[in-house]
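Just one protein chain is left out here, and the rest sit where they should.
And then subunit A:
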Amino acid sequence: MNKTLIAAAVTLAAASLSTQAMARDSIYIVGSSTVFPFSTAVAETFGRTLGYNTPKVESTGTGGGMKLFCAGVGVDHPDITNASRRMKASEFENCQQAGAKEITEVKIGFDGIAIANSKSAKHIDLTLKDIYLALAKDVPDADGKFVPNPNKTWKDVNAALPDAKIEVLGPPPTSGTRDAFVELAMEGGCNSFPELKALKKSDEKKHKAVCQGIREDGAYIEAGENDNLIVQKLVSNKNALGIFGYSFLEQNADKVQGAKIDGIAPTYDTISDGSYPISRSLYFYVKNAHVATIPGIKQFVTEFTSDKAFGPEGYLADKGLIALPDAERASVAKSAKALTPMSKPE
(Lines give C-alpha, C1' and ligand atoms only; values in the text may rest on other atoms or scores of the structure.)
Protein backbone atom coordinates (compact mmCIF):
# COMPACT_ATOMS: atom_id res chain seq x y z
CA MET A 1 0.00 0.00 0.00
CA ASN A 2 2.79 2.33 0.90
CA LYS A 3 4.54 1.75 -2.40
CA THR A 4 1.53 2.80 -4.43
CA LEU A 5 1.05 5.85 -2.26
CA ILE A 6 4.64 6.96 -2.72
CA ALA A 7 4.39 6.34 -6.44
CA ALA A 8 1.23 8.45 -6.55
CA ALA A 9 2.90 11.25 -4.65
CA VAL A 10 5.87 11.27 -6.99
CA THR A 11 3.63 11.37 -10.08
CA LEU A 12 1.62 14.17 -8.57
CA ALA A 13 4.68 16.22 -7.76
CA ALA A 14 6.05 15.70 -11.27
CA ALA A 15 2.72 16.63 -12.84
CA SER A 16 2.47 19.77 -10.80
CA LEU A 17 5.97 20.91 -11.64
CA SER A 18 5.36 20.47 -15.34
CA THR A 19 2.16 22.56 -15.36
CA GLN A 20 3.86 25.39 -13.52
CA ALA A 21 5.83 26.67 -16.45
CA MET A 22 2.57 27.50 -18.22
CA ALA A 23 1.63 31.12 -18.80
CA ARG A 24 -0.73 32.80 -16.40
CA ASP A 25 -4.17 33.75 -17.69
CA SER A 26 -5.45 35.68 -14.69
CA ILE A 27 -4.26 38.94 -13.20
CA TYR A 28 -2.23 38.70 -10.02
CA ILE A 29 -2.63 41.53 -7.50
CA VAL A 30 -0.87 41.99 -4.16
CA GLY A 31 -0.59 44.75 -1.57
CA SER A 32 -2.31 46.79 1.07
CA SER A 33 -5.00 45.31 3.26
CA THR A 34 -6.74 48.72 3.23
CA VAL A 35 -7.16 48.65 -0.54
CA PHE A 36 -7.96 44.90 -0.47
CA PRO A 37 -11.75 45.32 -0.05
CA PHE A 38 -11.90 47.71 -3.02
CA SER A 39 -9.53 45.76 -5.22
CA THR A 40 -11.45 42.53 -4.61
CA ALA A 41 -14.77 44.22 -5.37
CA VAL A 42 -13.43 45.39 -8.74
CA ALA A 43 -11.83 42.00 -9.37
CA GLU A 44 -15.13 40.25 -8.77
CA THR A 45 -17.13 42.59 -10.99
CA PHE A 46 -14.43 42.38 -13.65
CA GLY A 47 -14.54 38.60 -13.59
CA ARG A 48 -18.32 38.43 -13.58
CA THR A 49 -19.12 40.96 -16.27
CA LEU A 50 -16.20 41.13 -18.68
CA GLY A 51 -15.61 37.44 -19.21
CA TYR A 52 -12.01 37.34 -17.98
CA ASN A 53 -10.79 35.08 -15.20
CA THR A 54 -11.28 36.66 -11.79
CA PRO A 55 -7.97 38.17 -10.69
CA LYS A 56 -6.23 36.72 -7.68
CA VAL A 57 -5.89 39.39 -4.99
CA GLU A 58 -3.48 38.77 -2.15
CA SER A 59 -3.47 40.84 1.02
CA THR A 60 0.20 41.32 1.90
CA GLY A 61 0.33 44.84 3.32
CA THR A 62 1.66 47.82 1.37
CA GLY A 63 5.35 47.18 2.07
CA GLY A 64 5.12 43.45 1.41
CA GLY A 65 3.27 44.13 -1.82
CA MET A 66 5.94 46.56 -3.04
CA LYS A 67 8.61 43.98 -2.33
CA LEU A 68 6.85 41.30 -4.38
CA PHE A 69 5.89 43.77 -7.10
CA CYS A 70 9.42 45.09 -7.55
CA ALA A 71 11.07 41.67 -7.46
CA GLY A 72 11.04 41.30 -11.23
CA VAL A 73 9.19 40.98 -14.51
CA GLY A 74 7.53 37.75 -15.63
CA VAL A 75 4.53 35.54 -14.92
CA ASP A 76 5.77 34.66 -11.43
CA HIS A 77 5.61 38.26 -10.32
CA PRO A 78 2.50 40.31 -9.56
CA ASP A 79 1.01 42.65 -12.17
CA ILE A 80 -0.51 45.16 -9.80
CA THR A 81 0.22 46.21 -6.24
CA ASN A 82 -2.15 48.12 -3.97
CA ALA A 83 -0.83 50.74 -1.59
CA SER A 84 -2.25 52.90 1.18
CA ARG A 85 0.58 55.41 0.62
CA ARG A 86 2.67 56.56 -2.35
CA MET A 87 5.48 54.38 -3.63
CA LYS A 88 8.76 55.39 -2.01
CA ALA A 89 11.78 56.46 -4.05
CA SER A 90 13.72 53.45 -2.78
CA GLU A 91 10.95 51.09 -3.88
CA PHE A 92 10.85 52.76 -7.28
CA GLU A 93 14.62 52.22 -7.57
CA ASN A 94 14.18 48.53 -6.73
CA CYS A 95 11.59 48.21 -9.46
CA GLN A 96 13.87 49.89 -11.98
CA GLN A 97 16.75 47.59 -11.12
CA ALA A 98 14.55 44.51 -11.43
CA GLY A 99 13.52 45.54 -14.93
CA ALA A 100 10.08 46.95 -14.20
CA LYS A 101 10.91 50.24 -15.85
CA GLU A 102 7.48 51.60 -16.60
CA ILE A 103 5.00 51.74 -13.76
CA THR A 104 1.60 53.41 -13.90
CA GLU A 105 0.44 55.07 -10.70
CA VAL A 106 -3.31 55.24 -10.16
CA LYS A 107 -4.76 57.20 -7.26
CA ILE A 108 -8.16 55.71 -6.50
CA GLY A 109 -9.56 57.77 -3.64
CA PHE A 110 -9.37 58.51 0.03
CA ASP A 111 -9.73 56.53 3.20
CA GLY A 112 -10.70 58.29 6.41
CA ILE A 113 -9.72 57.16 9.88
CA ALA A 114 -12.48 57.60 12.40
CA ILE A 115 -12.24 58.03 16.14
CA ALA A 116 -15.51 56.81 17.58
CA ASN A 117 -17.29 55.77 20.72
CA SER A 118 -20.43 53.84 21.56
CA LYS A 119 -23.70 55.34 20.43
CA SER A 120 -25.03 55.13 23.98
CA ALA A 121 -22.18 57.27 25.30
CA LYS A 122 -21.95 61.04 25.02
CA HIS A 123 -20.71 62.46 21.76
CA ILE A 124 -17.17 63.75 21.98
CA ASP A 125 -15.37 66.46 20.04
CA LEU A 126 -11.61 66.41 19.85
CA THR A 127 -8.84 68.46 18.32
CA LEU A 128 -5.64 66.97 16.93
CA LYS A 129 -3.89 68.58 19.88
CA ASP A 130 -6.17 66.72 22.30
CA ILE A 131 -5.39 63.46 20.55
CA TYR A 132 -1.67 64.12 20.72
CA LEU A 133 -1.75 65.10 24.39
CA ALA A 134 -3.89 62.11 25.28
CA LEU A 135 -1.91 59.47 23.44
CA ALA A 136 1.71 60.59 23.05
CA LYS A 137 4.39 58.78 24.98
CA ASP A 138 6.11 61.97 26.08
CA VAL A 139 4.52 65.40 26.11
CA PRO A 140 6.09 68.81 26.72
CA ASP A 141 5.38 70.22 30.19
CA ALA A 142 4.97 73.91 31.08
CA ASP A 143 8.70 74.56 30.58
CA GLY A 144 8.79 72.81 27.23
CA LYS A 145 10.65 69.82 28.66
CA PHE A 146 9.53 66.33 27.75
CA VAL A 147 7.98 64.28 30.51
CA PRO A 148 6.24 60.89 30.33
CA ASN A 149 2.58 61.57 29.58
CA PRO A 150 0.93 62.49 32.91
CA ASN A 151 -2.63 62.82 31.56
CA LYS A 152 -4.99 60.28 33.06
CA THR A 153 -8.39 61.67 32.09
CA TRP A 154 -9.69 63.63 29.12
CA LYS A 155 -10.20 66.55 31.49
CA ASP A 156 -6.43 66.61 32.11
CA VAL A 157 -5.95 67.03 28.39
CA ASN A 158 -8.49 69.74 27.83
CA ALA A 159 -10.72 71.26 30.52
CA ALA A 160 -13.65 71.26 28.10
CA LEU A 161 -13.61 67.47 27.80
CA PRO A 162 -15.42 65.09 30.19
CA ASP A 163 -13.77 63.78 33.32
CA ALA A 164 -13.38 60.24 32.02
CA LYS A 165 -10.39 57.92 31.94
CA ILE A 166 -8.41 57.99 28.69
CA GLU A 167 -9.03 54.63 27.10
CA VAL A 168 -8.42 54.29 23.38
CA LEU A 169 -8.64 51.06 21.41
CA GLY A 170 -6.52 51.15 18.31
CA PRO A 171 -4.59 49.05 15.82
CA PRO A 172 -1.14 47.58 16.56
CA PRO A 173 2.07 48.92 14.95
CA THR A 174 1.93 46.34 12.14
CA SER A 175 -1.22 47.92 10.76
CA GLY A 176 -1.39 50.50 7.99
CA THR A 177 -4.22 52.26 9.80
CA ARG A 178 -1.86 52.80 12.73
CA ASP A 179 0.82 54.29 10.43
CA ALA A 180 -1.66 56.70 8.95
CA PHE A 181 -3.10 57.59 12.34
CA VAL A 182 0.34 58.34 13.75
CA GLU A 183 1.36 60.34 10.71
CA LEU A 184 -1.81 62.38 10.34
CA ALA A 185 -3.34 62.71 13.79
CA MET A 186 -0.39 62.47 16.15
CA GLU A 187 1.99 64.51 14.05
CA GLY A 188 -0.75 66.99 13.26
CA GLY A 189 -1.41 67.50 16.96
CA CYS A 190 2.29 67.64 17.65
CA ASN A 191 2.81 70.39 15.11
CA SER A 192 0.20 72.52 16.83
CA PHE A 193 3.01 73.36 19.28
CA PRO A 194 5.11 75.98 17.49
CA GLU A 195 8.36 74.87 19.13
CA LEU A 196 7.74 71.27 18.08
CA LYS A 197 6.97 72.35 14.56
CA ALA A 198 10.27 74.23 14.51
CA LEU A 199 12.00 71.07 15.75
CA LYS A 200 11.09 69.30 12.51
CA LYS A 201 13.42 71.57 10.59
CA SER A 202 16.29 71.49 13.07
CA ASP A 203 16.22 67.84 14.15
CA GLU A 204 13.92 65.65 12.12
CA LYS A 205 14.80 62.45 13.92
CA LYS A 206 13.95 63.87 17.33
CA HIS A 207 10.76 65.36 15.93
CA LYS A 208 9.71 61.96 14.66
CA ALA A 209 10.51 60.33 17.99
CA VAL A 210 8.51 62.77 20.10
CA CYS A 211 5.63 63.21 17.70
CA GLN A 212 5.09 59.60 16.66
CA GLY A 213 5.61 57.79 19.96
CA ILE A 214 2.40 56.31 21.38
CA ARG A 215 2.14 55.77 25.12
CA GLU A 216 2.54 52.29 26.47
CA ASP A 217 1.09 52.71 29.95
CA GLY A 218 -2.30 51.21 29.14
CA ALA A 219 -4.23 54.26 27.97
CA TYR A 220 -3.76 53.17 24.36
CA ILE A 221 -4.91 49.59 24.02
CA GLU A 222 -3.75 47.60 21.03
CA ALA A 223 -6.92 45.85 20.03
CA GLY A 224 -5.62 43.82 17.10
CA GLU A 225 -5.86 44.22 13.36
CA ASN A 226 -9.54 43.40 13.27
CA ASP A 227 -11.66 46.55 13.15
CA ASN A 228 -14.87 44.61 13.76
CA LEU A 229 -13.45 43.59 17.11
CA ILE A 230 -12.84 47.22 18.07
CA VAL A 231 -16.44 48.07 17.21
CA GLN A 232 -17.67 45.21 19.41
CA LYS A 233 -15.50 46.32 22.30
CA LEU A 234 -16.74 49.90 22.02
CA VAL A 235 -20.31 48.72 22.33
CA SER A 236 -19.55 46.90 25.58
CA ASN A 237 -17.33 49.65 27.01
CA LYS A 238 -18.97 53.05 26.91
CA ASN A 239 -15.92 54.93 28.17
CA ALA A 240 -13.59 53.76 25.45
CA LEU A 241 -12.82 55.43 22.14
CA GLY A 242 -11.78 53.40 19.13
CA ILE A 243 -9.68 54.09 16.04
CA PHE A 244 -10.63 52.36 12.79
CA GLY A 245 -11.30 52.85 9.11
CA TYR A 246 -14.22 54.99 7.96
CA SER A 247 -15.98 52.08 6.23
CA PHE A 248 -16.45 50.37 9.58
CA LEU A 249 -18.02 53.53 10.98
CA GLU A 250 -20.41 53.64 8.05
CA GLN A 251 -21.39 49.99 8.35
CA ASN A 252 -21.93 50.23 12.10
CA ALA A 253 -23.62 53.62 12.27
CA ASP A 254 -26.24 52.13 14.60
CA LYS A 255 -23.62 51.10 17.16
CA VAL A 256 -20.90 53.73 17.15
CA GLN A 257 -20.62 57.45 16.47
CA GLY A 258 -17.62 59.26 15.04
CA ALA A 259 -15.99 62.05 17.02
CA LYS A 260 -15.62 65.44 15.38
CA ILE A 261 -11.96 66.27 14.82
CA ASP A 262 -11.12 69.96 14.86
CA GLY A 263 -14.87 70.55 14.60
CA ILE A 264 -15.35 68.38 11.53
CA ALA A 265 -17.34 65.16 11.63
CA PRO A 266 -16.10 62.16 9.64
CA THR A 267 -18.55 61.98 6.77
CA TYR A 268 -18.25 61.10 3.13
CA ASP A 269 -18.26 64.74 2.08
CA THR A 270 -15.73 66.05 4.58
CA ILE A 271 -13.25 63.31 3.74
CA SER A 272 -13.78 63.78 0.02
CA ASP A 273 -13.12 67.52 0.06
CA GLY A 274 -10.12 67.08 2.35
CA SER A 275 -11.46 69.07 5.30
CA TYR A 276 -11.53 66.07 7.66
CA PRO A 277 -7.96 66.00 8.95
CA ILE A 278 -7.33 62.26 9.34
CA SER A 279 -7.59 60.93 5.82
CA ARG A 280 -5.12 59.46 3.35
CA SER A 281 -4.94 58.65 -0.34
CA LEU A 282 -5.06 55.14 -1.72
CA TYR A 283 -3.21 53.94 -4.80
CA PHE A 284 -2.49 51.03 -7.01
CA TYR A 285 0.50 50.52 -9.30
CA VAL A 286 0.52 48.67 -12.61
CA LYS A 287 3.55 47.03 -14.18
CA ASN A 288 3.34 48.17 -17.80
CA ALA A 289 5.67 45.42 -19.00
CA HIS A 290 2.98 42.84 -18.15
CA VAL A 291 0.18 44.47 -20.10
CA ALA A 292 1.09 42.70 -23.31
CA THR A 293 1.51 39.22 -21.79
CA ILE A 294 -1.28 38.94 -19.22
CA PRO A 295 -4.76 39.27 -20.69
CA GLY A 296 -7.13 41.84 -19.24
CA ILE A 297 -4.85 44.20 -17.31
CA LYS A 298 -5.86 47.19 -19.39
CA GLN A 299 -9.54 46.32 -19.06
CA PHE A 300 -9.12 45.85 -15.32
CA VAL A 301 -7.56 49.29 -14.94
CA THR A 302 -10.32 50.80 -17.07
CA GLU A 303 -12.97 49.06 -14.96
CA PHE A 304 -11.35 50.27 -11.73
CA THR A 305 -11.18 53.87 -12.95
CA SER A 306 -14.65 53.96 -14.49
CA ASP A 307 -17.19 56.18 -12.79
CA LYS A 308 -19.43 53.22 -12.03
CA ALA A 309 -16.63 51.84 -9.85
CA PHE A 310 -14.61 54.62 -8.24
CA GLY A 311 -17.04 57.48 -8.85
CA PRO A 312 -19.03 58.99 -5.96
CA GLU A 313 -22.04 56.84 -6.86
CA GLY A 314 -20.03 53.79 -7.87
CA TYR A 315 -19.98 50.42 -6.20
CA LEU A 316 -16.71 51.14 -4.44
CA ALA A 317 -18.38 54.03 -2.65
CA ASP A 318 -20.80 51.44 -1.23
CA LYS A 319 -17.78 49.56 0.10
CA GLY A 320 -16.53 52.69 1.88
CA LEU A 321 -14.12 54.22 -0.64
CA ILE A 322 -14.24 58.00 -0.75
CA ALA A 323 -14.11 59.23 -4.31
CA LEU A 324 -11.65 61.78 -5.64
CA PRO A 325 -12.99 65.22 -6.61
CA ASP A 326 -14.50 65.22 -10.13
CA ALA A 327 -11.67 66.99 -11.94
CA GLU A 328 -8.95 64.86 -10.40
CA ARG A 329 -10.95 61.71 -11.06
CA ALA A 330 -11.25 62.53 -14.73
CA SER A 331 -7.53 63.14 -15.10
CA VAL A 332 -6.65 59.98 -13.16
CA ALA A 333 -8.98 57.93 -15.35
CA LYS A 334 -7.43 59.38 -18.47
CA SER A 335 -3.82 58.74 -17.52
CA ALA A 336 -4.72 55.29 -16.19
CA LYS A 337 -6.36 54.35 -19.47
CA ALA A 338 -3.28 55.48 -21.38
CA LEU A 339 -1.05 53.70 -18.83
CA THR A 340 1.15 56.77 -18.57
CA PRO A 341 4.27 55.74 -16.65
CA MET A 342 5.06 57.61 -13.46
CA SER A 343 8.28 59.47 -12.82
CA LYS A 344 10.45 58.81 -9.80
CA PRO A 345 8.65 59.81 -6.59
CA GLU A 346 10.39 62.23 -4.23
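Heads up, the rule we're going with is that contacts are C-beta pairs under 8 Å (C-beta built on N, C-alpha and C of every residue); 3 or more make two chains touch, one makes a residue touch a chain; residues count from 1.
Simple rule for what comes next: contacts and distances are computed from a predicted model.
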{"item": "Protein name (UniProt record) of the chain left out of view, among \"Proline iminopeptidase\", \"Alkylation response protein AidB-like acyl-CoA dehydrogenase\", \"Electron transfer flavoprotein subunit beta\" or \"Phosphate transport system permease protein PstA\"", "value": "\"Phosphate transport system permease protein PstA\""}
{"item": "Chain not shown: contacting residue from A:G112, A:G213 or A:G245", "value": "A:G245"}
{"item": "Which residue of A:S90, A:N226, A:T293 or A:S331 touches the chain not shown here", "value": "A:N226"}
{"item": "Sites on subunit A contacted by the missing partner chain, in the whole complex", "value": "2, 5-6, 8-9, 12, 16-17, 19-20, 26, 33, 36-37, 39-41, 43-45, 47-48, 53-54, 56-60, 76, 119, 225-228, 245, 247-248, 250-254, 313, 315, 319-320"}
